[in-house]
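A single protein chain has been removed from this complex, and every other one stays in its place.
The first chain written gets the first letter, and so on, giving A and B; residue counts start at 1 in each chain.
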Amino acid sequence: MDKIIELRNITKSFDGEVVLDNISLDIYDNEFITLLGPSGCGKTTTLRLIGGFETPDSGDVLFMGQRINDVPPHKRNVNTVFQRYALFPHLNVFENVAFPLRERKVPREEIETRVEEMLAMVALKGFEHRSVTSLSGGQQQRVAIARALVGKPRVLLLDEPLAALDLKLRKDMQQELKNIQKATGITFIFVTHDQEEALSMSDTIVVMSEGRIQQIGSSQDVYNEPKNAFVADFIGESNIVDGIMLRDKSVSFSGHTFACVDGGFAPSEPVDVVVRPEDVDIVPAGKGMLQGTVTSVTFMGVHYEVIVDIGGFKWMIQTTDFVAEGEHIGLYIEPDAIHIMKKSEYSGLYGDYASFSNEFDELSDAESEGSE
Amino acid sequence: MTKKTTRRNLVTGIAASPYELWAVVFILVPLAFVAYYAFTDNSFRFTTANITRFFTATSSVAGEDGAGREVRTYLLISWRSLKLAAISTVVCLLLGYPLAYIISRASPKAQKTMMTLIMIPMWMNFLIRTYAWMTILQDTGILNNFLAGLHLGRVHIIGTETAVVIGMVYDYLPYMILPLYSIMAKMDHRLIEAARDLGCAPVGVLRRVILPLSMPGVVNGVTMVLIPSISTFYISQKLGDGMFFLLGDAIEGQYTANNLHFAAAIAFILMVALLAAMAVMRHLTSKYTYGGAAA
Partner (left out) sequence: MKRASKIFTALMFVFLFAPIAILLLFSFNEARSLSVFSGFSLKWYRELFRDTETLKTVRNTLVLAVCAAGVSTVMGTAAAVGIHRMRSKYLRSALDMVTNIPMINPDIITGISMMLMFVFASRLFGFAASLSFITLLIAHITFCLPYVILQVLPRLRQMDKSLPEAAMDLGCTPWKAFWKVELPEIMPAIVTGMIMAFTLSLDDFVISYFTTGTGFQTLPIRIYNMTKKTVTPDMYALATLIFFVILALLLLSNLTDSEDSQKLRAARRAKRAAAGKPPADPRKQRILYACGGSLALVAVAAAIVFAVTETDNKPQVLNVYNWGEYISDGSEGSMDVVKEFERWYQEEYGRPVQVNYTTFASNEDMYAKLSSGAVRYDVVIPSDYMIARMIEEDMLLPLDFDNIPNYQYISDDFHGLYYDPDDAYSVPYAYGIVGVIYNANAVDEADASGWDLMWNEKYAGQILQFNNSRDAFGTAMYRAGMDVNTTDRSLWQSALDDLLAQRPLVKSYVMDEVYNMMESGEGAVAAYYAGDYFTMLDAQADTVDLRFYYPDPTNFYIDAMCVPSCCQNKQLAEIFINYMLSQEPAIANAEYTWYASPNTLVYENQDYIDEMGEDAMAILYPGWDDFAAQYNTYAYRNLDGELLDYINSLWETLKIN
């Protein structure tokens, strides 16, 4: 595969506040890559650098090997689907989609066929003469996608395009976007703060935080092999506890020594240990490796979410077996369920469910949506 | 319906009623009086003579070759007024549009300061401002002294159409900038980015996005400049060396000649023409406007 976009050592700050801190990233042709991170992590700025709406303070943006730092947006073969679509309110659906073609003085008949093609692709045939303001959010979204794709860009940038849609519609659109990407073979660079979205759609995920790239990898990589506590926590649910790597394939935490599959650490090196909630089995009290008391049980539909107090550290466990609050239970963990990470600046910040509540999580989600 | 909402409707229903009454008594009734005077003679008997006079009165005007030529007096006056007003409006638009755009893209603080600066001249009496322009533009005035100081020769401006246009543009430019600015300041910046992203060069962005989106502002601005400039009499008197005789002069002249009925007739015709023109203009441009849904 060929590199289509390269970011080299890019730094960008606004009003003295560093937004991107020495970022380097290669993006390959025909790939669905997602920039994932909480609000303020620099993902949108990265997108805008590629789109040409910002220029880096230092470092280079390369498009097919050529430096394009100073190429204005309209001369880049890159199009954007904007967060709230930015459809032109004075133009109807057809004219919105035809916009880039008219700019390029494409012959009339060709415009007609290409726009119709695009509208067919996004399932909006018959909406040509509707005013864009009369469309629903999902329909506007489709128009925005059609408009961005009609000019056949090499790269499509999508800036949280699904954020304003409701859950059901969002799921459908995820699938549809993925299909469109496959059908057109265009590189998609997708920005989101929603990890589920990222996991389900991407070939490659770039996890970002505080202006730095934390990890680049496939969905499975970042989920199963998070590089640090931030990634482990941000992608899915994780119990992250302090541990000591006794030797290869043996780690001690929570007062017990476990067999594991990782190695390559110094003897007795302090590490972060990640155990996913779904990888813990509940066994009767006295059995298993760890003992604890159930402090809360929430029914989630497919499973129960159980918070277990183990020596003062609260674990989250997802199980299909019912346990009662206050019950003493034992926990069993398979060796391949244990993931060992080097200590990082994020150690100790995440992974304890002592203050966990669903409501709290949603609240912070809503805030990040609103502010970006 | 709950008690609260009914009471609410009652309260807000009353809110507009003083204005409704006011609008009828002080906007509509006076206009009815203009019509009444326009269609009556000095003893208040019905007549269409005033109206027909406007369209049929003739004067002899010397042509290029010096030979006399019969022209319809008031139609000629109307045409000249319209021409000057149209030129002034276009100049206002050409100057005001970029300025409004530049201001709307400045920092919030700079925006406010610049808009304030644009408003300030409006607080000086407009008669005095026009007087000051006389001082600047006359043959021995400030401008010519300045040019002479630079050995650039002199220009004769006072008494020409240029002088009248300068005066009108100066006095009415803020009326063009205000509506343009207010619509541009509200304009969604992402639309401009979207256009750039979709391959528009800056000129294209202006033509294909900014211009159509600011159309309501253009309509308002054009209305607010065209109307006072078509009916002004002071500016043309002072800066036009008294060489221009426009609709405003005609109305004022008939008023001072105590010819109220004919003055009302001219006013009535002007009013009907302007209302019709505005209706047509709004209708035409409503295609480009979008009901404020994006605002």
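Operating definition for what follows: contacts are C-beta pairs under 8 Å (C-beta built on N, C-alpha and C of every residue); 3 or more make two chains touch, one makes a residue touch a chain.
Being a predicted model, the structure only gives us computed values, none of them experimental.
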Neighbouring shown chains of the undisplayed chain, as defined at the top: B
Sole residue of B:119, B:147 or B:284 that reaches the chain not shown, by the stated touch rule: B:119
For subunit B, residues in touch with the removed chain: 4-5, 7-9, 11-20, 22-24, 26-31, 33-34, 36-37, 42, 57, 59-62, 71, 73, 76-77, 80, 95, 98-99, 102-103, 108-109, 111-114, 116-129, 131-136, 138-142, 158-159, 170, 173, 202, 223-224, 227-228, 230-231, 233-234, 237-238, 241-245, 248-260, 262-264, 267, 270-271, 274-275, 278, 292, 295
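Just so we're on the same page, only the chains that are shown with their structure count from here on.
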Whole-Å separation of chain centres (CA-atom averages), subunit A against subunit B: 55
Complex interface listing, subunit B residues touching subunit A: 188, 190-191, 193-201, 204, 208-209, 212-213, 215, 288-291, 293-294
Subunit A - residues contacting subunit B, complex: 51-53, 72-74, 78-80, 82-84, 86-91, 99-100, 102-104, 131, 133, 147-148, 151
